[in-house]
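Could you have a look at this structure, given as structure tokens, before my questions?
Note that one protein chain of the assembly has been removed; the remaining protein chains are unaltered in position.
Going by the order they are written in, the chains are A and B; count residues from 1 in each one.
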Amino acid sequence: MTEPLLRVRDLRTYFVTEHGSGTARAVDGVSFELFPGETLGIVGESGCGKTVTSLSILRLIPEPPGHIRPGSFIEFEGRNLLALAPRELRAVRGNQIAMIFQEPMTSLNPVFTVGDQIAEAAIVHQGLSRRAARARAIAMLQLVGIPDPGERVDHYPHQMSGGMRQRVMIAMALVCHPKLLIADEPTTALDVTIQAQIIELLDRLQAELGMAVMLITHDLGIVAGSADRVVVMYAGQVVEQAPTPELFGHPLHPYTEGLLASVPRLDTPPARAGGGGGKLHSIPGQVPAATAWPAGCRFHPRCPYAWDRCRQEEPPLLDAGGGEPGTHTVRCWLLTEPRRRTPRVS
Amino acid sequence: MSVWTWLALAGAVVAALAVVAEVRRRAAASAPGRRFFRHPTAAPGIFVLAFFLAIALAAPLVAPYPWYLQIDIVHVADRPPSARFLLGTDLYSRDVWSRIVYGARISLGIGTLAMLLAVTVGAAVGAVAGYFRRWVDTTLMRLVDVGLAMPRIFVLLLVVALWGHVSVPLLVLLIGLTGWFGTSRLVRAEVLSLREREFVAAARALGAGPTRVIFRHVLPNAAAPIIVSAALGIGNVVLLEAGLSFLGFGVPAPRPSWGTMIAEGWPKITAAPWASLFPGLAISLLVMALNAVGDALRDALDPRKEAA
Partner (left out) sequence: MTAPTALVDVAGLVKHFPGERGLLGLGRPRARVRAVDGVSFTIARGRTLGLVGESGCGKSTAGRAILRLIEPDAGRVTVDGQDVLALGARELRALRRRMQIVFQDPYGSLNPRMTVRQTLAEPLAIHRVAAGAEADRRIGSLLEEVGLDPSFTGSYPHELSGGQRQRVGIARALSVEPQFLVLDEPVSALDVSVQAQVLNLLADLQQRRRLTFLFIAHDLAVVKHIADDVAVMYLGKIVERAPAATLYAAPRHPYTTSLLSAVPVPDPKAQRARIVLAGEVPSPANPPPGCPFHPRCPHPKKNERCRTEPPALRELAPGQLVACHFAEEPLRP
């Protein structure tokens, strides 16, 4: 059993809001592990805390108004990231753990050439000379599939399309061969055909460089195709965690079930069936505000199976059995009372 | 200074404090309101403005003497501040404090009216130029360019000199009509970006005509730069009016414009500095307060801060 590359335990990141509506508990007790070379998909809708989780790992949360609560624990290759001094932390960022973001236009500096931006990481972390760093930048552009890298290295971000900018971001992230790449919604802002290119690129690079990838997205299709294991988040918590085939084949948490059922898919017959056919399944209600998570199980107001216990007691992550302990965990009382898995008549 | 005038003065101070407290209370309910008061100079600024407004409105109660009264030209001209004359007397033995109180009416009055005129014209021109674009925009903006290039104070001096006599309404008109150019640029920029917003397209799709779109949809959302413009604009107008009056081209003597008071006290500046000093301080205080409030408003209404 290999040691995990990244271990997150009880991560809590809270934000102080000024309205006096209290503290926004964006990430409220998140734990998971990431092993070397694997792709972990983190899935959830807006407001679930997935982005804040990724930013917390690299401690990129602005200190007021946010703060990582004591008792949180983030360990990378055996070192506690939350206890590192700023200088040591900087040696990790961009070097061992790299991150790419959703909006390539705003993540790239418009006044520097792409070559300069890629070379920067090499210069800072590996002490390369400008000339060596430039050669490295050209090599990276080639690696990520940008045509004419020798010319493109001197282009500015605005001269490139969205897909190319995303490739540049990936090049910047990979220049120091990090062991872990955090990709926060890397394809959400891109067209479908470009998205396919980027996903294919990430898959190829991961295999070539042997790095681990934390893929954060709301798109279940991407996760199904690229992730080895999946973590589903809701209301600042992990609600289900399983290997990908298991999650899609046997989703156990009602939220996961609901999500999978409500995604419109290409491979199933349409809900409409020509004029008044069936409907898409939808989860009633909406995501609650981070300042006022519901009592008990946070999903209970929207859950078709909820009963008293769900309203009063917050379930812990329970093991779903089947295989090694911890492979498939679910935060739901249904695991203790499976007979209740029949929807209430409303 | 009699008991009553002291009481009236105290009343003005209390009223100003009450205004600050009330504004603070209401502002706490909204994010822009809270951002406003985060500026350390915002509350004092509001206090000063409220105070000047109070004494301007209650001038007959607060001022111990009429502003024109030469009390005793033989014995009490150029007297330093004392219990009887709070801020001293000027060369004509008029009470400086009373003249400052009445002068507040002039400064605030001209400031507000001229600013209203300038902001209205500026917002209208900016909105029309920004919304209709093409030749309307080009023509209007070339006009604005000319206006901005013009040396305002010289133009004002020229007009006043040619006109002969000066009156307060004329001053308001002149200052207002020469001061709208900057506002129009700001409003135009705001309108240009607002017209691309989808709710504007939605209004047009519903069948709204240009008038409705501009007045119900675009301008209310362009309020922020207009308000900031207005707050900072009054300060400029007060300074301009004081400057003109100092040069003798503004509010004619013997009316107690603070600028005129400085000019009148100038020849005796070493012997009786208070006659020029206090009006100068009043101008500085008012303008600083207006700038403080304007700055705080600009930050409070900044839409980028909405993200917080």
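Definition applied: a contact is a pair of C-beta atoms (placed from the backbone, for glycine too) under 8 Å apart; a residue touches a chain by one contact, two chains touch by 3 or more.
All values derive from a computational prediction rather than experimental measurement.
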| item | value |
| --- | --- |
| Omitted-chain contact residue, chosen from A:V231, A:I283, A:L317 or A:L335 | A:I283 |
| Among B:H217, B:R255 or B:R298, the residue in touch with the chain that has been omitted | B:H217 |
| Touch criterion as defined above, residue of A:V27, A:M172, A:L220 or A:A306 at the omitted chain | A:L220 |
| Candidates A:R79, A:R265 or A:R311 - the one touching the absent chain | A:R265 |
| Per the touch definition above, residue among A:I123, A:C176 or A:I194 touching the missing chain | A:I194 |
| Residues belonging to subunit A that touch the chain removed from view | 45-46, 161, 163-164, 191-197, 199-200, 218-225, 244-245, 248-249, 258-260, 262-267, 270-272, 274-276, 279-284, 286-287 |
| Residue ranges of subunit B at the interface with the undisplayed chain | 197-199, 201-209, 212, 216-217, 220-221 |
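Convention: only the chains that are shown with their structure count from here on.
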| item | value |
| --- | --- |
| Rounded Å distance, subunit A centre to subunit B centre (Cα mean) | 54 |
